[in-house]
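This is the structure I have questions about; it appears just below.
Note that one protein chain of the assembly has been removed; the remaining protein chains are unaltered in position.
Chains: A and B, in written order; residue numbering restarts at 1 for each.
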Amino acid sequence: MIRIKREICTGCEICISSCPYGAIEMVEDRAFITEMCNLCRACLSACPVGAIIETEESRLPTTDSRLMDFSGVWVFAEQRRGKLHDVSLELLGEGRRLANILSTELSAVLIGSNIEKEAKTLIAYGADKVFVADDPSLSDFHDDSYGHILAGLIEKEKPEIILSGATSIGRSFIPKVAARLRTGLTADCTRLGLDGKILHQIRPAFGGNIMAVVICPNRRPQIATVRPRVFKKPIPEKGRKGKVIKVHVPEDISLRTKTLEFVKDLTSTVNISEADVIIAGGRGLGDAKNFRLLEELAEALGGAIGASRAAVDAGWISYPHQIGQTGMTVSPRLYIACGISGAVQHLVGMQSSDIIVAINKDPDAPIFKVATYSIVGDALEVIPLLVKKIKEVRG
Amino acid sequence: MDYFLTDAQKTIRDIARKIAIEKVVPSRAELDEKEEFPHEIMKALAQADLFGLYIPEKYGGFGGGSIDLALAVEELSSACLGVSTTFAANALAAYPVLLFGSEEQKKSFLPDIASGKKLAAFGLTEAGAGSDAAAIQTTAKKEGDEYILNGTKQWITNGGEAEIYTIIAMTDKSKGTRGASAFIVEKGTPGFSFGKKEKKMGIRASATRELVFENCPVPKENLLSKEGMGFIVAMRTLDISRVGIGAQGVGLAHGALDEAVKYARERHQFGKPIISFQAIQHMLADMAILTESARALVYSTARVIDSGSKEYSKESAMVKVFASDVAMKVATDAVQIFGGYGYMREYPVEKMMRDAKILQIYEGTNQIQRNIIGQALIKEAASKK
Partner (left out) sequence: MNIIVCIKQVPDTSEVRINPETNTLIREGVPSIVNPFDMYAIEEGLRIKEMIGGKVTAISMGPPQALEALKEAFSLGVDEVILISDRAFAGSDTLATSYTLSKAIEKIGLFDIILCGKQAIDGDTAQVGPELAEHLGIPFVTSVKKIDEIREGYLRVHRMMEDGYDVIETRPPALLTVVKEINEPRPPSLKRKIQAKNLQVPVWRKEDLDVDEKRLGLKGSPTQVLRIFPPEIKGERKILEGNLEEQIYKLVSELKGLGIL
């Protein structure tokens, strides 16, 4: 647990504001840790005199020798309707890097129906081994079946690290697997590192206001989900050799859910707060018809559509798309502002995006102050050109 | 400023503020633009138990008074006057029942109003009878166990949306103001229909509509008080409800002042935020002085009413005049501080300025209020001799 050494504490109160849980109070002019403490350790580095310490009892048991039985890096290769998700290929690149440092093998786990042919792709992207569970019963994703197969395989093969995309699927069934195996899981990582054999899982917390380094020192495997487009896809190596291992799919996996249908819908599932790429439009687009141009760009980039308040007020798009003070706050990897002048109320909602591209006719528009890339020009002219170039580059 | 509100009153204010921020602010521009009735917000206000604030507990209300209602109205008005007008109009319609209704009438109509299950509307104004309320033409003729209503009411807030209407009609034209009577009329009564929906300058989220009565039979059980009491019912109702208009004014002024301060801190000209200029600071200071003065007058008058006093006609007229004039001035100055942006619909102060104007007009123009104050002064002076 976290303790205050009262004899060292100077009563400076710096630690009080460092605690995200409001768990530090002043008692008789010295800091005191209350029951609110979540042991998050945020205060440890805040104390200028080192009066805050973590006591023995809270340390985890010493490393178990059985942990040494686990080796190898795995990537869950996600596919939907037979198509591999890009994040799986991105993770093969990062997985390769980790496996090389650990001098171990990189394996991919492919679950689905009629997907064995994709194993070659996974090998080309860096997998040494591909475990394939191919069965008609696996054509739809189900937490029960996918979880059962992956957990069973892990118990048998004992990998030390497992990476999965932080996608709808990954964020649904990977926690089930982790709970079944009683091991740790770190969601939504944006960076990974190694300290010896310990995986450093780096992820945003508190709404992206801080970054945390999370470890799972005493259980195996160490499991992390990683946001799409965090890592670059590696360059595939054609003809690269690897082993394909067929996984027995038991006939008696009990499925307690049933997928009746999938409804494709790119517009109503807006969840701009979670999108990695946002294309936002404002008054500068002129009318509702021009606003549709954004859809092409969004489709080309796989992004969601956002809007300034002016565009929402004008009725060009519905309120859930509004970004800014009275709408959503977002911080995607890429934010493209089209015809948005950048009223303060809009800027507060998007300025923490990683990369901001601003397209506006007015060179003095405030949006340019926060933009990484500025293009002074008419959005109506720029967007089609941009779509064209993106398509060219993508091939 | 601390107005020594009770815990319950602070809770009322907090809940109303929460609804204002979470439900009203995000939708107000769209409601205004589309002139759309705020059904969702009314539902939220019902779920929050706010419709029954001033209605006794035995009729399903909260058991509070004018001050409790004023607190809720103020918070809603700081976000959107159209929404607060829709809300407050229910009280305007319910007060005649509360003040003059029989036990039976209270039991059958107040619980649904208190729960927000049914909206209510008050119908006095006609095309030819505005400030001169005695000129109303709608008639109610007694035939057996019914009164037959004929005539058209104009500019009725919640018209068409409400289920319960309190209507003033002439039972005996020859007696002038002493020939008016008040009735409760339910939506769906044969011969009761709705005319055109008005296009307004402001408060566009509120529904303002004609009520048309064509041989509309109203059971005699729905007569409020006695025949000939219609004007007393209307005047006593308006005496109380004027404090609500005051609360609307305070809320709107408060909302406009907040927007102006926020904007003045963000807006840079000549390399500085404009709030650093004393010209702006002085404007904001005057706006704040007026808003707080109006609030103090609203709260103290509401407390006088809640204390059981019968003498508040003059004071409630003062509240109405002062707070509505303050709202108009503060909203206009807020637009001035926003400059060109203030004139644009993208920012909320433009709407606030349009909305504010109605406060000086409805429920007795500010000129009529001054008449009331003047007459009260004459009466007071005369009684001293």
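The working rule: contacts are C-beta pairs under 8 Å (C-beta built on N, C-alpha and C of every residue); 3 or more make two chains touch, one makes a residue touch a chain.
Values in this document were obtained by computation on a predicted structure and should not be read as measured data.
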Practice task
May I ask which residue of A:100, A:114 or A:372 touches the chain that does not appear here?
Solution key: A:372
Exercise for the section: Taking the full complex into account, find the residue in A:171, A:240 or A:292 that is in contact with the omitted chain. Expected result: A:171
Problem - Interface residues of chain B (partner: the chain not displayed) - result: 7-8, 11-12, 15, 18-19, 22-23, 40, 44-45, 47-50, 53, 62
Completion exercise
Missing-chain contacts on chain A, rising order, are 1, 14, 16-23, 34-43, 45-46, 58, 60, 143-144, 147, 167-169, 171-173, 175-176, 178-180, 182-188, 200, 204-219, 229, 231-233, 256-266, 269, 271, 277, 301, 320, 329, 333-334, 352-355, 357, 370-375, 377, 381-382, 385-386, 389-390, 392-394
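Everything below uses one rule, namely that only the chains that are shown with their structure count from here on.
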Exercise for the section: With chain centres taken as the means of their Cα atoms, state the distance from chain A to chain B in Å. Expected result: 51
Exercise for the section: Report the residues of chain B in contact with chain A in the complex, numbered from low to high. Expected result: 25-27, 29-30, 33, 266, 345-346
Exercise for the section: Mind listing the chain A positions that touch chain B in their complex? Expected result: 283, 309-310, 312-313, 315, 319, 326-327, 343-344
